[in-house]
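One protein chain is absent from this view; the other protein chains keep their places.
The letters A and B name the chains in turn, as written, and every chain counts its residues from 1.
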Amino acid sequence: MSRDVLLQGGRIVDPSQGFDLVGDLLMRDGVVEHCGATITVPDGAEVVECRGLVVAPGFIDVHVHLREPGREDVETVASGAHAAVAGGFTGVCAMPNTKPVTDNQATVGFVKRQGEAAGFARVYPYGAISVGQKGETLAEMGEMVGAGAVAFSDDGRPVESAHLMRTALEYARAFNVPVAEHCEDMSLARGGAMNEGIVSARLGLKGIPAEAEEIYVIRDILLARRTGGHIHLCHLSTKGSVELVRWGKERGVNVTAEVCSHHVSLTEDAVEGYNTNAKMNPPLRTAADVEALQQGLADGTIDLLVTDHAPHHYDEKEREFADAPNGIVGVETALGVNCTYLLHRGVLSLSHMIDAMSCKPARTFHLPGGSLRRGSVGDVTVFDPARRWVVDAARFKSKGRNTPYGGHELTGQARITIVGGRVVYRAVD
Amino acid sequence: MSKKPTTVLDARAMDRTLRRMADQIVERNAGTDGLILVGIQRRGVQLAERLGRIIEAQEGVSVARGALDITLYRDDLQTVGPRPVVGATHLPLTLDAQNVVIVDDVLYTGRTVRAALDELADFGRPARISLAVLIDRGGRELPIHADIVGRAVTVTSAQRVDVFVDELDGRDDVVIANRHDEE
Partner (left out) sequence: MSGALGKDLLGLSPLSADQIRLILDTAVPFREISERQIKKVPTLRGMTIVNLFFEASTRTRISFEFAEKRLSADTVNVASAGSSVTKGETLVDTARNLEAMKIDMVVIRHPSSGAAQFLSERIESNVINAGDGTNEHPTQGLLDLLTLRTRFGDLTGRRICIVGDVLHSRVARSNIWGLKKLGADVAVCGPRSLLPNAIGEMGVTVFDRVEAAIEWADALNVLRLQLERMQGGYIPSLREYNRVFGITSARLDKAPRELCILHPGPMNRGVEIDSDVADGPHSVILEQVTNGVAVRMAVLYLLAGGKPELAEAAKKGVS
């Protein structure tokens, strides 16, 4: 007996097939069967009402921190995966800066199994580039890929040695996985707590200049050019970075780039009053940077949207600004932020936004999903781009509450999230 | 209905009163030796200045003067709202063994004088302290008594007595008004 699930009456938008039609989507045994204007309800099928909603291939956030192993007080794979589906994500890639670092096949396997056991969003582990993320010796990439790793990064910090990054890009070619870099020149950035500019000058905080990021962006593009490897640039935040990626792409370098929802919506002004919930790395920058990043998304220089979801304990953030850790949560506000600041302001079309949240992440990281083509995994995000809601961190499924959007009204919200043909999240209000 | 302000002393009457007070001060002191006139900010200072000049003209000697701001010694600072401005305090080098006459415009509850006494104690130990006021309106809340009074008036607590001096207000006048009227 096959298990049928019919999504009925929604606006099906699948950029991978150039689709945009109102109709039905049928999934059988966890796999997409077909879509059409009207599909007869098969016997015994579960019918999911989607009228007035958008039906899209499941969103995939390729940059989240799930904190497990090591900081289960702050988030676990399960709580993070649950938060992800509440935000409409059917898949997440978990960064390896855990305690201990995910730099070996045992830990990679552990994270993967925790994700499977939780039964919410699919969890794809990142492996560390270097052992312990110390930036000295290459970690066992092959073994980690075998255990389920989908990409490599030392995120949290940069790979300071150009030689090591070059080697990593070359070595990873055998496994056809991206190497992702957190671009930050530590000698320029050290001690900095926010963007270097007029706001940091006014608040008396040491700033991180844009160049700290851009220097590593161009370095890694050049190394990717030399090695033919795939460099993926994490959480870009400056206008200069966008220009450099454009330069690289024009020359055929295999470079992809991501941008966080907060970097295309907020500026450094959010730090006013020493708000630690607006403190993250790279920091919020100027309006000119926000505009350039939005433009970069629109013209394809920046490939995809992520959150860099980074939960922290209330006590850790309840501190003097310079001492508070960097990072904000994001999976449960991303869709709302992206709709409010990109879709509704005309920066991206609906199709383009879905492309950046689903199709491109899947393609770039060679993951299942990102499409509603027949035979794709039944990972679907059903959302209402017009729904207004006010962010209340107390209601997050994530253990983290550190968001700069608390109290903000956003327009756009996930209503039903389906993974492998199963409804794993339904909005209650 | 509120009554119009009533004049208690006009400019000429005020001048006459001050002259009589000056005489009384000298008489009480049996001369001008050791006499220091200390005016309480703000209008007490101008009145002390005038008394001093009258005495000097009459007796042909100079009379020491001082000014005292009692804001920091008030007992009601917690209830008085946004901070009252602190005026200048300057006193002659020593008060010890001198005869200090505190001069103020209106004596009412007596709390200002109590504050002045506390403050003077921090400056030295006069042989004697007396109090001279232009107007005594009764209503004492402390056992304070004026030795020299220009004029005693009877008013209710709904009224206030305003002294105007030429040096600050452009006119000499003592007026009874209703508490909440514009000054």
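Going forward, contacts are C-beta pairs under 8 Å (C-beta built on N, C-alpha and C of every residue); 3 or more make two chains touch, one makes a residue touch a chain.
On a predicted model such as this, the values are computed, not experimentally measured, just so you know.
Chemist: Looking at the whole complex, which of A:G36, A:G191 or A:G407 touches the chain that is not displayed?
Modeler: A:G191
Chemist: Please pick, from B:D118, B:D147 or B:E167, the residue that touches the omitted chain in the full complex.
Modeler: B:D118
Chemist: Out of A:E250, A:D315 or A:D429, which is the one that touches the chain we can't see?
Modeler: In the complete complex, the chain left out is touched by residue A:D315.
Chemist: So one chain is hidden, and I want to know which residue out of A:G18, A:G204, A:G252 or A:G375 touches that hidden chain in the complete assembly.
Modeler: A:G204
Chemist: In the complete complex, the non-displayed chain touches which residues of chain B?
Modeler: 69, 72-74, 76-83, 85-90, 104, 106-109, 111-112, 118-119, 122-124, 137, 157, 160, 179
Chemist: Under the stated touch rule, tell me which residues of chain A contact the chain that is not displayed.
Modeler: Against the left-out chain, chain A lists 190-191, 196-198, 200-207, 209, 273-274, 315, 318-323.
Note that in this section only the chains that are shown with their structure count from here on.
Chemist: Could you tell me the distance, in whole angstrom, between the mean C-alpha positions of chain A and chain B?
Modeler: Chain centres of chain A and chain B, defined by C-alpha means, are spaced 78 Å apart.
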